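Got a structure here, written out as structure tokens. Questions coming.
With one protein chain held back, the other chains of the complex are shown just where they sit.
For chain A:
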Amino acid sequence: MAMGPLITAAVVLAGLNTLLLLPLVGVWIRNYSTFGTGLVGGLVLFAVAMLAENAMAIYFFFSMASFYSGDPGVQKVVLILRGLQFVAIAALSYTTLR
């Protein structure tokens, strides 16, 4: 089965999310070692969970693309959620890294 454009776009967004999350995890781990506060600890856990989720999505896409939600309706929802995630992570990156 061919990889649909919707699901391909969703995987590209997952890749961008992963690239944005890496520096965030780095900053927060470093700050956690400086401040050790609950807030930063929570941010580290949050970012690592998001990173794992996005990385798994990419892995599944390449390892078993033919099983990876062939239904166009599902693909559209996945794409929208990935898009929202991207906007959220980009906004968080902007405020955290400047």
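Keep this in mind: contacts are C-beta pairs under 8 Å (C-beta built on N, C-alpha and C of every residue); 3 or more make two chains touch, one makes a residue touch a chain; residues count from 1.
As a working rule, contacts and distances are computed from a predicted model.
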Chain left out of the displayed complex - its UniProt protein name, from "Cytochrome B", "CRISPR-associated endonuclease Cas1", "Winged helix-turn-helix domain-containing protein" or "Hydrogenase": "Winged helix-turn-helix domain-containing protein"
Hidden partner chain, residues of chain A it touches: 27-28, 31, 34-37, 39-40, 43, 95-98
